[in-house]
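All protein chains of the complex are present and in place, except for one that has been dropped.
In order of appearance the chains are A, B and C, and numbering begins at 1 in each one.
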Amino acid sequence: MSARIDALPEGITTLADYEPLARACLNPTTWHYLHDGSGNGLSLAANRQAFETVPLIPRPLVDVRQGNTRLTLFGQTLLHPILLAPIAYQRLFHPDGECATSMAAAAQGGAMVISSLASQSIEEIVEAGCQIGVAPWFQLYWQGERERTLRLARRAEVAGCPALMLTVDAPFKQSTLVLPEGVAAENLEQPLMADQVPSGQSRVFQGWMAQAPTWDDLAWLRERIRLPLIVKGVLHPDDAERVVGLGCDGLVVSNHGGRVLDGAPASLLALPPILSRVAGRVPVLLDSGIRSGCDVFKALSLGASAVLLGRPYIWGLACAGAFGVAHVIRLMRDELEATMALCGCAELSQIVQTRNL
Amino acid sequence: MSARIDALPEGITTLADYEPLARACLNPTTWHYLHDGSGNGLSLAANRQAFETVPLIPRPLVDVRQGNTRLTLFGQTLLHPILLAPIAYQRLFHPDGECATSMAAAAQGGAMVISSLASQSIEEIVEAGCQIGVAPWFQLYWQGERERTLRLARRAEVAGCPALMLTVDAPFKQSTLVLPEGVAAENLEQPLMADQVPSGQSRVFQGWMAQAPTWDDLAWLRERIRLPLIVKGVLHPDDAERVVGLGCDGLVVSNHGGRVLDGAPASLLALPPILSRVAGRVPVLLDSGIRSGCDVFKALSLGASAVLLGRPYIWGLACAGAFGVAHVIRLMRDELEATMALCGCAELSQIVQTRNL
Amino acid sequence: MSARIDALPEGITTLADYEPLARACLNPTTWHYLHDGSGNGLSLAANRQAFETVPLIPRPLVDVRQGNTRLTLFGQTLLHPILLAPIAYQRLFHPDGECATSMAAAAQGGAMVISSLASQSIEEIVEAGCQIGVAPWFQLYWQGERERTLRLARRAEVAGCPALMLTVDAPFKQSTLVLPEGVAAENLEQPLMADQVPSGQSRVFQGWMAQAPTWDDLAWLRERIRLPLIVKGVLHPDDAERVVGLGCDGLVVSNHGGRVLDGAPASLLALPPILSRVAGRVPVLLDSGIRSGCDVFKALSLGASAVLLGRPYIWGLACAGAFGVAHVIRLMRDELEATMALCGCAELSQIVQTRNL
Partner (left out) sequence: MSARIDALPEGITTLADYEPLARACLNPTTWHYLHDGSGNGLSLAANRQAFETVPLIPRPLVDVRQGNTRLTLFGQTLLHPILLAPIAYQRLFHPDGECATSMAAAAQGGAMVISSLASQSIEEIVEAGCQIGVAPWFQLYWQGERERTLRLARRAEVAGCPALMLTVDAPFKQSTLVLPEGVAAENLEQPLMADQVPSGQSRVFQGWMAQAPTWDDLAWLRERIRLPLIVKGVLHPDDAERVVGLGCDGLVVSNHGGRVLDGAPASLLALPPILSRVAGRVPVLLDSGIRSGCDVFKALSLGASAVLLGRPYIWGLACAGAFGVAHVIRLMRDELEATMALCGCAELSQIVQTRNL
């Protein structure tokens, strides 16, 4: 790990204060890679818009002196329901990269999810978290074929990751980012799968999609994975049903932070129909657009079991490495507690009941 | 009282004209303390937005030559339904502080509500109003424990306040304002209740909320208070029901001017379901977002008995002390009268009937 | 009439092109007097917004070669349904004042409505129009008492006005405009009614409203007026019913261009319920927010018999006197014809049928 000592920036009182500081720390290309949505940014904006329409009703005078934010998820005990979403190439944002994130998440009693495109080795990142007590989860991208994908999953399992999250909503790369020298997907087998397409064929259908996973591949993988397997990137209730039917342990309702299909609905809006269909059979998590503890409360009030936080923790990473990430988590959790207190909830499980107005 | 002579600013024709003048009078920190909402300002904006959606239908040709704006509230006769909301530390805004507000309210035939965090003594403030004829009410914050709270309530009663308003929606301080030398909460017992929390415990749940009132505390207090007791900060009909059930004399539907839980609904939108539940058993007042006499009319048209005006009277205070506050009230009342006249209402009680379109 | 020769401004293709030119011709005070709405401009904006929500469905391939825009209204034959609304003190905007407007309206085969607050004598204005062939109507403000009001109405009748329009929605003056030397309400009896109010009484209720007309006054007036009597400023169906019940000949659904009660609904939105109540017994006119021939079509498609155009013709007056007013009317009428043609209507009476989608 780097010997660089980071100090927390001054004058930060909310998460939003980090955004301009992070922007100032990063070169414009990196900032846009982090921040932008795809296309015209419709889904990116829809994510935020959706949270603004969920009202919170204060419920004063409730006794919440025993309040806490603990939960158990896929067998792990967490101090709060805010996971750190898988984000690729974190050494783009800070030399300490994913290890800093792992330490910070563990220090705050929660878990990060390591991206398949992590810029440090899975083993190092797991180690950074385990020193403090909580192991990170691993996010799996399909590796173009079954065995290669299974090898990557197994490596994460051996390294000590307690859960696997298969991301299915981004079957091809859209970003045009050119990685700087020294930043790479450290855990992928070389050479990468070729995506050359014979002329006259479609780069999309016969190229990229020939390397994307199918429902059959998911079934195949499920049978070979002992760890809890969570599918990330579900927005349609029929797909949620099928994921559960294949024996997966959970799912993440997500539009990938508005970065893939522009026009995809806000994941918060997609959540309720999926929850009705899943009907409690597995935990349903949510990401895309979470920017405050109030937003965490809102997602849980609609029925999510936990949330994944994306870009905002990278703001903290960019500004102040592990300290910054830990601070972002702490701010979120404080806001979540305050919102619970004001809405009369002493336990996470009470939050969903506030919807019955 | 200060010997400073304030002149009314020139060219003011509506309340809104005071806002930029007040901003210019105050240092930015004080202005932001006064003006800002919490979080992203969703509730602050929702308050204004809500008023814009209530239409007014002009009803010409009605004979309103006997028109007036009088009402009786909790036994007091008031010349108009515009109370001045409890606002802390008024010496931040003008050296004459709460005494100026008290005089102005009385001079205009209405009442102010003294904050628990007033920067002058309750007795002085009451005196300033009584000289002119109307005594201010007192707003009670829970003082961390029962007896301390009761002592504060009793002091206000003895000083001559005719009604008590217990604010329940702000169980902990969110503002980061540092009070300048010479401005303090003059009426609170020293030392303040500690809010230290053992490490590993939550500053929110085990800290602040351990000092917040509960329904039991409210019941306890109600039994010990002879004055009319009004609960401020209710937004959920179930809570309104419970407040009435405990024998309180009234309630204020309020989101605290958008200063506490960002995402709380506009109080104007929360009003109708609460009114249906309360069904006339006690008067229901409204605050948060009132900026004109039209807004007062709108609140009354939905069924409020009276309103509390917040930030705008502080604009007047900042610009011109007692004269400014009196002028703000006069402008509001003139607009209310004009709106009544244009809508064919000669009495406040007719306003609610204009809703039956 | 003035000897000043006005030339039409260059490069005008739509009504909207006149607005910035007019602004440039007028001093800011006069411009704001003309342009602004009351309060926060809610009703002013609502007027425009309302027109934007009425869709037009093009109906190609209809044979409209016999098309025209003629109508008969209160016994008068007009070449088009665009009346010029009563606007006070037109010498503020151009030295030729109301006479220019009267000539232009007549030249275009339509009628203006002379304001009670005209800055030239009724007789001169009527004369200016009659030379060309069409006499202007007269708008009556209540003159504080019955006989004085009747005298003014009689004067207009004698001068040759074929219809009277009693404006009831503006019982008191809200503008703070100070009239420049030489511009005055030429047709009002001196001295004006006093609006002094004994101290302790309300300037609104006991002052202004004591001089406003009531339903009884309207009944009294109706009995004494032989000309068609139209009531301007109705927004509530109950009031429309009562106006018709008193034997008036028509009414104007109007919010006075958003200049009186801020928060009053857009008149276009108030139109349909009024039309259902009136059920064809008298013609219903509309004003407030008309800015193009499309808007005229929209108003007629909802059921209005004709419209009154307000501010836009004053833009023409300010820029180029009678020529400008005539040009504005011509542009509006061309747009109305084009809209009719595109929507497959050859007669005004077919427009209302386009609503049955």
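Just so it is clear, contacts are C-beta pairs under 8 Å (C-beta built on N, C-alpha and C of every residue); 3 or more make two chains touch, one makes a residue touch a chain.
Quick caveat: nothing in here was measured; it's all calculated off a predicted structure.
If I'm reading the header right, one chain is hidden. Which shown chains does it touch across the whole complex?
Within the full complex, the chain left out of view touches A, C.
Give the residue, chosen from A:Leu152, A:Leu218 or A:Cys345, that touches the chain omitted from the document.
Hidden-chain contact among the options goes to A:Leu218.
By the contact definition given up top, give the residues of chain A that touch the hidden chain.
Those residues of chain A that touch the unshown chain are 39-40, 42, 168-169, 171-172, 176, 202-206, 208-210, 212-218, 233-236, 239, 242, 255, 260-265, 270.
Extract the touching residues of chain C with respect to the undisplayed chain.
Chain C touches the chain not shown through residues 13-14, 16, 52, 54-69, 292, 294, 298, 334, 337-343, 346, 357.
Everything that follows uses one rule, which is that only the chains that are shown with their structure count from here on.
With chain B set aside and the rest fixed in place, how do the remaining chains group by touching?
A | C
Relative to chain C, which chain has the most distant C-alpha mean position?
Farthest chain from chain C, going by C-alpha centroids: A.
Taking every chain's C-alpha mean, which one sits closest to the mean of all protein C-alpha atoms?
B
Can you report the angle of the rotation that maps chain B onto chain C, using C-alpha atoms only, to the nearest 5 degrees?
90
For chain A and chain C, let me know how many angstrom lie between their CA-based centres, rounded off.
Centre separation, chain A to chain C: 61 Å.
Calculate how many whole Å lie between the centre of chain A and the centre of chain B, each centre taken as the average of the chain's C-alpha atoms.
43
Of all the residues in chain B, which ones touch at least 2 other chains?
In chain B, no residue touches at least two other chains, as defined above.
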